[in-house]
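Missing here: one protein chain of the complex. Every other protein chain is in place.
Chains: A, B and C, in written order; residue numbering restarts at 1 for each.
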Amino acid sequence: MSKKIVEPKENATNRLEAVSDGVFAVALTLLVLDIHVPETDPTKLLDALIRLLPHILTFILSFLIVTFYWTAHHVIFNSIHRSDRYLLWLNAFHLLFVVFLPFSTAMLARFHDAPLAVDIYGFNIILCSLSSIAFWLYAARNSLTTGDLSKSEIAMVALRLSVNPIVCGLALGIAFLNTTAAILLYLATPVWYVLTGPNAAAGDSGTWQLPRPWRRR
Amino acid sequence: MSKKIVEPKENATNRLEAVSDGVFAVALTLLVLDIHVPETDPTKLLDALIRLLPHILTFILSFLIVTFYWTAHHVIFNSIHRSDRYLLWLNAFHLLFVVFLPFSTAMLARFHDAPLAVDIYGFNIILCSLSSIAFWLYAARNSLTTGDLSKSEIAMVALRLSVNPIVCGLALGIAFLNTTAAILLYLATPVWYVLTGPNAAAGDSGTWQLPRPWRRR
Amino acid sequence: MSKKIVEPKENATNRLEAVSDGVFAVALTLLVLDIHVPETDPTKLLDALIRLLPHILTFILSFLIVTFYWTAHHVIFNSIHRSDRYLLWLNAFHLLFVVFLPFSTAMLARFHDAPLAVDIYGFNIILCSLSSIAFWLYAARNSLTTGDLSKSEIAMVALRLSVNPIVCGLALGIAFLNTTAAILLYLATPVWYVLTGPNAAAGDSGTWQLPRPWRRR
Partner (left out) sequence: MSKKIVEPKENATNRLEAVSDGVFAVALTLLVLDIHVPETDPTKLLDALIRLLPHILTFILSFLIVTFYWTAHHVIFNSIHRSDRYLLWLNAFHLLFVVFLPFSTAMLARFHDAPLAVDIYGFNIILCSLSSIAFWLYAARNSLTTGDLSKSEIAMVALRLSVNPIVCGLALGIAFLNTTAAILLYLATPVWYVLTGPNAAAGDSGTWQLPRPWRRR
């Protein structure tokens, strides 16, 4: 055991994943703080709750979107086995945009008819996606990943991660015509990812996952 | 060690459990934010604290109920050894309903005499239970579980998980007659689970746990 | 690897520790939410900050006290290798009292001259200590602990854990004479634990730790 003690710690990404999971978990839970108990007479509680509906719906929207990014983070880091200083910081920028979502969500709930608020929300999502593409490409190009991924495999994962920011980019424009349509587009990619792909264990030929080493498991 | 580096990460559910534990921990702790320090004269502090009693009691109620769901999650995932995309999302819906509980709790504390608020709380609990049954049955039917569970064992766990939503379903109706009785019914299943079963290590023939592989430990 | 997959998960207390660490971490951090930025003119900022002093001091007090309980939890669970349903719930009650501390702290900061608020804080601490003694004795008496602890060793740990509630019990009475003296007594045991004991690795003959199996490490 004494030999073990002098070795450096295994699994160079476990604390990166631990702090990321912590940030995701807190971000998910903080979303509910935007739903305030109405100050009203008990007899008018139903009306007050109906007025809360935008806050409840945006809570659900953002919960699904944060889960979507957590899922992507989880799948990507299943293929990353080493970290370096740049990866820590690229991941930190991703978390920065995730942590900003409770604010964007509260903005959206309060001003769901204002294109500006809808676009801030969409822009926040786009930054979450772009930053996840950034740390994926950085890790893949700097040999921090598991196994021997080919250039086309690396590009395919990046391409899949790019669907969401492209759809949300379109939604930024649509928000000026119809805010509800833009909001539904923000939800489109997560729903598509949940529904598509075979009913297989994580890592087996689904939409998100990386092909080879994980598939073997 | 170089061989280890190229292997994918072990234990496909550990990040799912980590983010779930994080969400449970934050949800448990956020409950206390509903108990506000009274703005009062120090001489009238006792009266002010007595008026806080509904908030303190619902805090304790929800702390026990969230712990109940954490315990169930813990026991169920002791028998799940693999995750896939659907399991991640079924688990996410479970967490969505758990995260909503601090709001339902604050509603209940503020409107504990209003059947509508009492029923929202109960409906939230029912959704927590149904979503836990969903991820259990999904995992068990898709070979994500440990060992060789028989159909009757899988059904038995689901049946035990169904007691709480059935009792709470009854409470939804009772709330229109007596809100206190409904609230006590919400607490009934967790208390029953704590009290019943042999004084044995987790996994040994208790109320919640799964029978075979764990029992051997 | 397929053999590994069907085995139940190792380390029956790791999720109990994970969720506890999460609760401790959130409780430690929520304490700062009681210190509000003063609404004042920039030229009167110093005066406003001086008025914040009770909130800052109780923040530090509670941070040290929560850390004290986390340290105790950490040391105790170093000797517990299995969990069962009762241990999960005894631990949950401990966490319930820890989670209540941010409220007690805010009460103390606002009403630091009122014996009632000082006693609520002290009573909260006493409940934290008693619940930690409860899960320790339960684990030790039900073979959930590591190694072969003698009855006297088990009792010694419980005795050491009892110093804090006894000192705080005295402080409950002293609060009616002098609230500052009572608050200082709440801090006495944590400070004593930090200062006493040899400068040794955790587990070596210190005040808190368990003697045998750990010492060998």
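Rule of thumb we're sticking to: contacts are C-beta pairs under 8 Å (C-beta built on N, C-alpha and C of every residue); 3 or more make two chains touch, one makes a residue touch a chain.
Note that the structure is a prediction, hence the values are computed from the model and not measured.
Student: Which listed residue, C:L53, C:L159, C:A181 or C:V194, touches the chain dropped from view?
Tutor: Spelled out, the listed residue whose C-beta touches the missing chain is C:V194.
Student: If the hidden chain were put back, which residues of chain C would touch it?
Tutor: 10-11, 17-18, 21-22, 24-26, 28-33, 35, 37, 42, 45-46, 49, 59-60, 63-64, 67, 70-71, 74, 77-79, 81-82, 146-147, 193-194, 197, 199-204, 206-209, 213-214, 216-217
Student: Could you please point out the chain A residues that touch the chain left off the display?
Tutor: Touch set of chain A with respect to the missing chain: 4-9, 12, 15-16, 18-23, 25-27, 30, 33, 82-89, 92, 95-96, 99-100, 102-103, 106-107, 110-111, 113-114, 116-117, 120, 142, 144.
As a working rule, only the chains that are shown with their structure count from here on.
Student: Just the number, please: Cα centre separation of chain B and chain C in whole Å.
Tutor: That gives a centre separation of 24 Å.
Student: Among the residues of chain C, which ones contact at least 2 other chains?
Tutor: 22, 25-26
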